[in-house]
Each structure stands twice: as structure tokens, then as C-alpha cells.
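Only one protein chain is missing; all other protein chains are in place.
Coming up: chain A.
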Amino acid sequence: MSSPIATTMAPKTAAGDVSLTGVSKTFGEMTAVQNLDLDVPQGEFLSMLGPSGSGKTTVLRMIAGFEEATSGSIRIGGEDLTRMPPHQRPVNTVFQDYALFPHLTIAENVAYGLRVRGQSKTDREAAVASAIAQVKLGHVASRLPHQLSGGQRQRIALARALILRPRVLLLDEPLGALDKQLREEMQIELKSIQRDVGITFIFVTHDQEEALTLSDRVAVFNNGRIEQIGTAREVYEYPQTEFVARFLGLSNIIPSDTVERLTGEARVVSVRPERVRLLTGTDTASDSDIVLAGTVAEIVYTGPTTRVLVDTADGIRLITETQNSHHPAADVQARRGDSVRVAWTDDHAATLP
């Protein structure tokens, strides 16, 4: 499945373009990646999102060269590197658990790649100092990795990869081990670093919020294939499959017989909870709305919103999500067991195959 962006891309290839064509990977009997096509233009921040075992990490490892594709080709900047060993590829990786060398100091870790390239000691020291300063960790340069916190190690792993000025930076769930607050801080930092260096970032995550927040485009993986690829808005608002609708955020999947009764067309649709309005008492829906009656099964206060679960007469449980305001009087007034109606505009519903 190729994306609309890729097909409208200028034909000239840039150094940081990544292109996978018909890539498959099998481990014994198990197929990890099936006939995958993926084009990532220079400078894009692409997230590969999916549950564990969906093949996203295998794709990343094939781009890095740690795994060899069983078939298909991988190009970067037009150059075929399907069979090239990892140490010759113009890409660098930030690993899930950082993979810092435990016996080397932070400065030595960051200098490792430059040292391999045979850069002189004076050039190296200057570059390392500025790379460590860029991630605001100048004061830990002479420590060993185990003396650093998770967040600090993460930033050093980033500095160690970026110092080599790769054409593509690969990130394998780099924020997975951090706590929520630190993770959000690092997301903002990652995004700003990516803007500064302007190189292609390919980011693997199973956290949908992270993928939506960070990326120019999101590729949703399932069973070794890309289910859908597009901007955050596209994949969230217009999921093309039930899997995507369910994996990204909460979703109400309305079966086709119900939709047929309401609209006359037999199709399955997905509606986001925040697009479903809860109507109580004398609230009225507009003529174009689709309305279903039901009973309040559960009310959940989440802070910014209130979720109301409604059981309809068709036997579907719908979730509605309403913004809370500062004044309780303006919030959801329903109680459990109340008879209510729910309504949404058909434009807000995505049709699923």
C-alpha cells in the first residue's frame, strides 16, 4: 500500500530518501514482514506504529542492516543497500535500552563512531564536547553509563548516533523505558532536534499517542504489513480498517445492519467517542444527524473529559466523550440507567471495508 505523499513526490531522489520495495522477512516458518513497500522522503519524521510482533521492529532492523531481507530491496538515497553490512550503511540507530558500552565513559561512547572512522583526537574531542552539550549533559562526560539516569542515557544514545551525521536516524522505541512525564519531555526534545538536524527519522513505537504527537506520517503495522499510512490526522480521523480504528485511540465500530437501518447504506463505520454527542432530556439533534437511543451503562470521569458508555437497543455499546468545563453544571448530567440518545454526523464517521 503506497501513500499519496510518496506518489506525488518529486522524482529526484534526495540523500535521505528511504525506499523499501517488496521487502519480506521470514524466520523459519514465521513470516515477520510480508511484501512491504514503504517510501520515506528526506527529512520526514515517520513513525512505525503497531502491537508487538507486528513487524515494525524487523523493518527497522532491516534498514539498519541487523537483519537481512529475505526478498525485496532497500534503498537509501537511491543506493541499493539490501545486502550491505550494517557498519557500512549511512544510518545510525538509537536502541530501545540505549546499548551504551558499559566499560566506556560517556565521552568515549559518543566518540566511538568517530574513532572508528579514524578521526583525529583533537577533532573528535571538539565534536564530542559539542554533541554532549547539545543534549545538555556536558557535566557527565567522564562518568560511566551505569551512573546515569534512564533519561540521561537516552540522550547520550541520541548524541552517539547523531554525531556521525547519518542520512537516516532509526529509533527503536527509544522512550519506552522512561516514565510518562520524562517521556513527554523527551518527545518535545526529539521533535526539536529533528527539526534542527533536518534528517529523516524513522521511529518505532507501540504508543499511539507518541506516534500521533511526533510524526509527519504514521505507518500502522499489523501482521507484518502496513495497514495504513498517512498523517496523524489521516490515520486518526479516517481509519481505513477496523484494526487501525481500534489500535489508534478509542473507537465505536457500528455494524453494517445498524448503519443500513439508519442511513440506508450497508457499511461498517467507525466513529470516535469525541464525535458522538450525548443527548439528554430535551436536547435535540440536527436533521442530518444519525441518532440512536439507549441506556447509560457507565460514567467515567477522566479529568479533561467525561466518558459515558451507552447500551443501545441494537445491543451495541457506544462510548461518548465530552469535554469537561470548570463548572459542574455545564458537564454531563446523565446518571446510570438514564434513557438517553446519542448522535453523530455521518461526515465524522469513517467507512471501514
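Observations on the model:
In the analysis below, a residue touches a chain if its C-beta (ideal position, glycine included) is under 8 Å from a C-beta of that chain, and two chains touch if they have at least 3 such contacts; residues count from 1.
Please note the rule applied: contacts and distances are computed from a predicted model.
Per the UniProt record, the chain missing from the shown structure is "ABC transporter permease", taken from the list "TusE/DsrC/DsvC family sulfur relay protein", "dihydrouracil dehydrogenase (NAD(+))", "Allophanate hydrolase" or "ABC transporter permease". The hidden chain makes contact, of the residues A:Pro85, A:Gly138 or A:Gly281, with A:Pro85. Of the options A:Gly55, A:Gly113, A:Pro174 or A:Pro239, the residue whose C-beta touches the omitted chain is A:Gly113.
For the chain missing from the display, the contacting residue among A:Ala14, A:Ala99 or A:Ala127 is A:Ala99, taking the whole complex into account.
Seen from chain A, the chain kept out of the figure touches residues 64-66, 85-88, 91-93, 95-97, 99-103, 112-113, 116-117, 160-161, 164.
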